[in-house]
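Take a look at the structure below.
One protein chain omitted, others in place.
Residue numbering begins at 1 within each chain, and the chains themselves are lettered A, B and C in the order written.
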Amino acid sequence: MAGAPVESRTRLTASEITAFLTEVFPGAMERFVIEEVQPMRARVRMKFDDLQLRPGGTISGPSLMTLADTGLWVALLAMIGREPLSVTSHLDIDFLRKPAPADVIAQTVLHKIGKRLAVGDVIMYSAGEDVPCARASVTYAIPSVRLDPPVE
Amino acid sequence: MAGAPVESRTRLTASEITAFLTEVFPGAMERFVIEEVQPMRARVRMKFDDLQLRPGGTISGPSLMTLADTGLWVALLAMIGREPLSVTSHLDIDFLRKPAPADVIAQTVLHKIGKRLAVGDVIMYSAGEDVPCARASVTYAIPSVRLDPPVE
Amino acid sequence: MAGAPVESRTRLTASEITAFLTEVFPGAMERFVIEEVQPMRARVRMKFDDLQLRPGGTISGPSLMTLADTGLWVALLAMIGREPLSVTSHLDIDFLRKPAPADVIAQTVLHKIGKRLAVGDVIMYSAGEDVPCARASVTYAIPSVRLDPPVE
Partner (left out) sequence: MAGAPVESRTRLTASEITAFLTEVFPGAMERFVIEEVQPMRARVRMKFDDLQLRPGGTISGPSLMTLADTGLWVALLAMIGREPLSVTSHLDIDFLRKPAPADVIAQTVLHKIGKRLAVGDVIMYSAGEDVPCARASVTYAIPSVRLDPPVE
């Protein structure tokens, strides 16, 4: 659509992203379901899995970090298309509350897709909870200009 | 209101917070205007000031960091009341785009006010812009339980 | 020793920490070897394991995050003794270079063990390399004063 801001279009659907990630990283999406993809946003669910529990019944920190990283990468792929070369360059996470023994939902939003970096935020909730169990922000190094124009 | 979640109440209004901060940190609010306070949220404006410009006409990084810290502290004070003892223990910030030579608006949201820590996110926009110039997250060490019950 | 700063003593040896972590988190130390423990410092090795490789032969980001978290927790346990209640409250990591398909060594240093928080830094190297593949910092919430006096 002529004149539409680049942020208003996605290049891949949820099922296309799942297929692509499964193709390039076999098994990577076994625990994740892409529930929704919108321009610059995605919602991704991490399925509950007893194996990830630590003593005390809590979901491990590395599992939440993986959810944050995967969830925001989904939002990025939706915007830039089939592009496996972006790599995570920075991640920071605050563990806010002990997660329930349940699925965890990541709400992700991209703030920028620049020529070199993409940056976004993630809020994570145990399924059915109102208050978040963790927040994260993630930066990706992207190989070259992928958007015309870039969302800067 | 009986049964209302603690998040639904603020203890201080915008003008009460401004008065309190000016009392304990004279001059601290000269550049800031509290535009709105809601439970667990605040919007704070940093007034444009030529002195903060660096060559090239950009607002300095430390100015944006001060805005992030002040903006989220306003949201915290609104919830816990006149309490000067909370101190910033962690701040991380991503500079996303060169800010315009204009006021900067911080939208802040608290994710947790716990017994020991409060954590929240800040998104900053140049006045009139749709896309953010910076994002930040901040953690405060709080001296003891201030909410009954805590928002954990 | 009268007058010695608290930082000069450790309470647990490498083998005592390994035994304790294996007791409270069965399997947690299968991939890790504590190579050295000193006051406020530890060196921990993550053994190379083909399963952690992603396509392209790189060690996954979550593996490096787990190494950072485990490595600094080892340094903390050495100082505060058998204390399972400390929890990670914040972790941030920068991925600097693609790790080699080899063991990864974490050099960790604690900067503070306070009444409520412990904070430290981690530098990670592929075995045999001079330049780091990642850096991280980690904060732990600790349940109460564990040192007399605290290292503040």
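By definition in this document, a contact is a pair of C-beta atoms (placed from the backbone, for glycine too) under 8 Å apart; a residue touches a chain by one contact, two chains touch by 3 or more.
What you are looking at is a predicted structure, and each value in this text was computed from that prediction instead of being measured.
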Per the whole complex, from B:91, B:109 or B:131 the residue touching the absent chain is B:91
Of B:12, B:65, B:79 or B:124, the residue touching the omitted chain is B:65
The listed residue (C:61, C:99 or C:132) that touches the chain absent from the view is C:132
Omitted-chain footprint on chain B covers residues 24-26, 54-55, 61-62, 65-66, 69, 87-95
Per the touch rule stated above, chain A touches the missing chain via residues 89-90, 92, 116-117, 139, 141
Chain C positions in touch with the non-displayed chain are 92, 94, 96-97, 111-112, 114, 119, 121, 123, 131-132, 135, 137, 139, 151-152
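The rule we apply is simple: only the chains that are shown with their structure count from here on.
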Closest to the centroid of all CA atoms, by its own CA mean, is chain A
Taking each chain's centre as the mean of its CA atoms, the one lying farthest from the centre of chain C is chain B
Multi-chain touching residues of chain C, meaning two or more other chains, are 89-90, 92
